[in-house]
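Here the complex is missing one protein chain, while the rest keep their positions.
We call the chains A, B and C, going by the order they appear; numbering starts again at 1 in every chain.
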Amino acid sequence: MSAVTEHTDHGTEAHDHADHGSHPTTLTFVKVAIILAVITALETSTYWWVEDAHTVAMITLFICMAIKFVMILLWFMHLKWDSKLFSLMFYIGVGLAIAVYIVALMTFHFFA
Amino acid sequence: MLAHLPRRRAAAALAILGFLVAGCAKNAPQDIFRPAGSNAREIDDGLGGQKYIFILAGVVAAIVIAVVLFIIFKFKDRGQDIPEQTHGNPMLEIGMTILPAIILITVAIPTVAKIFNLAKSDDAACVVNVTGQQWWWEYDYPVQNCGGIEITQPIVTSGEMVIPAGVNVQLRITSRDVIHSYWIPRLNGKRDAVPGSLQPLRMQADQPGIYTGQCTEFCGLSHARMRQAVVALDSDSFATWVANQEEAYTSPTDALALEGEGQFISQCARCHQINGLTNSDGTPVLANPEQNLVSGAAPNLTNLMTRTGFAGFTFDLITDACREKLWNAPSEEFSALYLQGVWMDSPAGAEYPVCFNETALREWLRNAPGMKPMFVDPNNLSSTGGLYRGMPNLGLTEAQIDQLIAYLLERK
Amino acid sequence: MADIAVHEGAHAHEHDAHGAHATSTGLSNNKLAMWLFLGTECLLFGGLISTYMLYRGRLGNGPGPGQVFDIPLTSISSFILLMSSLTMVLAVNAAKEGDDRNTRVWLSATALLGALFVGGQVYEFTAFYQEGLGFTTSLFGSSFFTLTGFHGVHVSLGIIMLMALVGIITRSKVPGDKAEVVELIGLYWHFVDVVWVVIFTLVYLIPA
Partner (left out) sequence: MAIIERPSAVPTFAGAGANAPAVVTPTQGLGVFKRPVAASGWKSWVFTVDHKKLGIMYGVVSMFFFLVGGVEALLIRLQLAAPDNTVLSAQVYNEMFTMHATTMVFLFVMPMAAAFANYFLPLQIGARDVAFPRINALGFWLFLFGGIFINTSWVLGGAADGGWFMYSPNSSPLFSPGHGVDFWVLGLQITGIASLVGAINLIVTVLNMRAPGMKLMHMPMFTWMVLVVQFLLAFAMPVITVALFLLGFERNFGATFFNVDAGADPLLWQHLFWIFGHPEVYIIILPSFGIISEVLPVFARKPLFGYKFVVFSGAGIGFLGWGVWAHHMFASGLGPVSVAVFSVATMLIAIPTGVKIVNWTLTLWGGKLWFTTAMKFAIGVIVLFTIGGVTGVTHAVAPSDTQQTDTYHIVGHFHFVIVGGAVMGLFAGLYYWWPKMFGKTLNEKLGGWNFWLMFWGISITFGAMHIVGMQGQPRRMVVWPEKLTGEGFFNLHFWNQVATWGAFTIAVGVAFFIVNVVVTARKKERAPLDPWDARTLEWITASPPKEHNFDVIPTVHALDEFFHRKYEEVEHEDGHVKLMKVKTAEEILAEEEARADAHIHLPSPSYWPIVLAFGLPIIAYGVIYNLILSFVGAAIVLLAGFGWALEPSVAEDSDYDPPAGGDSTKELATIG
């Protein structure tokens, strides 16, 4: 909750469009999309070499998933430039979901 | 009204302390503060035990109430000035945060130890499978050496679980339909019977005696009438009990009972198993409850008369007076009395058992769902595909009931 | 369903100066609400994904993931959904520049890609069904269809919103800040994409 506090003092002066200058251009977005596409291709490829390298594939997949997840959030969804408060709202949700459901699955000995 | 305030609060405080002493009712068979076995004692005793935590809770509540009472009295509006606008005192706050934390540590550590102690399962000398279904418990004893006594053929019984006293018995609890919960307050805490999984629970009773309990997970219509008991017998009596359960079946000689056998085969055997029962052509009579009941099981009636209660231990097979006598028997006498069952108090060679509660059993056979609500209306079984949940009203005539009672009386 | 502050008219940026947007944090109510909503959606999809993870190996008599999944096909539709995020971003950009025509073009493109994705899903579902995996076949089936179905419904709702938005923009009927409306729907759309990123990996690619 404490992270919210810092915003209060700003009153009305802080707002969305604060930094027009650093706004991404179309090109940035296209680049991001290309990276995402490449990662997806890499992910998909694990499907074929997965038999021989199970663990490696798993790790790769998780890393790829995380990168894609974060990239979409930061660039496409603008979190990189937007208010931290937006990030906070979303990350509370993601964080809680991950924590709570992993613990729940653990009680089913899911990871054992 | 305000003048009475402190006195009323004091009364409240007293009432609360009253709860703490509540643990000592006479004869309340399910009192959670009267452990009668090692597991229940583990729960009850010591730091992190039930007694300690209840007293601790009482003390904390009493302190808070006392402080509030004091404040109410001390600081009430007597026309004083607006008080100083104090905003807080961080040190005090931190202190009052740490204090409960310390108290809780004294509870938490032993609690964790107790949890692991209670979960141990390698010290059992006997195993009983406990299966819940709507709305009764089945016990089956696999072939084993149970605390020194050989069980040579599987025993299946219901309602009362008979165990040797002083022996660690490992229950393996499961269910055939919905979730139930097995609870014998004086011997151990509850454990849910979850369909599709086996839950371990240890039972040990120091002394011979009967320890009653109740299904404690809501399991539908007759949850309130799903009861159970653990009967601990001394070692010899337990051996006798086992031998009796394993005795081979003999057809009755008495004419009425023999007719009862016929009735049983035609009316009851589709659900109830009686081990060793054969048709006139010598083929065994096998129940097929799975074609009649949702849970796929009905109580095994081979030795019905060795029990003291029936239909989920809700109704008594023995009369009230005999039950009181049995339940209150000193532990040295208990085992022998229990083995007599309905024949308790009957003179040797008597025709008819004095303690037999015929009224209840007759009523059951006349109209079971009238005594215990069950899901057995034949017109209303579409959701189960025609299967019953419980024992239906079979529309027996009084004559048929006479025969059946005579027959069942032989199942001892 | 976000409520839109009407006061802006078409020229949101010009208004910035006089603090018509005077919220305590200076942030738009609508965007804050949307982000919060997306946060709560995480717990929704988290629950569905966990259910699936728990049940994915429980096949009953039905086929398992290995038998029914068609990874090449699904990766194509994943790629399509990913690209729809790009077109969405471009729509948002266009809207911010007040370029109605391009906004509409990109929004329509996004809706189209989304529809392709949903079409792929429908195709996939029918294929699974023919291979013997129905909604009630097994726990795997139930939880798989529930999870991907929920996602599909989210995408479909997104498509409806996108198309409605195109229509509304054409008729210039946007109540409030047009660029922000586009942005809000964009956030929703990207989130749905993010969820698919997780589903694609956890459900399709990780070997059961």
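In the analysis below, contacts are C-beta pairs under 8 Å (C-beta built on N, C-alpha and C of every residue); 3 or more make two chains touch, one makes a residue touch a chain.
This structure is a prediction, so every number in the text was calculated from the model and none was measured.
Considering the intact complex, the chain excluded from display touches A, B, C. Contact with the chain not shown here comes from a single listed residue; of B:72, B:143 or B:350, that residue is B:72. The omitted chain makes contact with just one of the residues B:38, B:181, B:335 or B:403: B:181. The chain not shown here touches chain C at positions 1-7, 18-25, 27, 29-30, 32-33, 36-37, 39-41, 43-44, 47-48, 51, 54-55, 58, 60, 135-136, 138-139, 142-143, 146, 164, 168, 173, 175-176.
In the full complex, chain A contacts the hidden chain through residues 1, 4-5, 7-9, 11, 85, 92-93, 96, 99-100, 103-104, 106-109. Mapped onto chain B, contacts with the missing chain fall at residues 1-2, 5, 9, 12, 15-16, 19, 22-33, 40, 42-43, 48-50, 53-54, 56-58, 60-61, 64-65, 67-68, 71-72, 75-77, 80-90, 92-93, 96-97, 100-101, 104, 107-108, 111-112, 114-116, 118-119, 134, 177-179, 181, 183, 185, 188-192, 194-197, 199, 212-225, 294, 314, 316, 320, 323, 373, 382-384, 389.
The working rule: only the chains that are shown with their structure count from here on.
Between the Cα centres of chain A and chain B there is a gap of 53 Å.
Rounded to whole angstrom, the centroid-to-centroid distance between chain A and chain C, based on C-alpha atoms, equals 15 Å.
Chain B has no residue in contact with two or more other chains. None of the residues of chain C touches two or more other chains.
Considering their complex, residues 13, 16, 19, 21-28, 31-32, 35-36, 38-43, 45-47, 49-50, 53-54, 71-72, 75, 78-79, 82-83, 85-86, 88-90, 93, 183, 186-187, 190-191, 193-194, 197-198, 200-202, 205-207 of chain C touch chain A. If you check the complex, the residues on chain A that touch chain C are 7-8, 10-17, 26, 29-30, 32-33, 36-37, 40-41, 43-44, 46-47, 50, 54, 57-58, 61-62, 64-65, 68-69, 72-73, 75-78, 82-83, 85-86, 89-94, 96-98, 100-101, 104-105, 108, 110.
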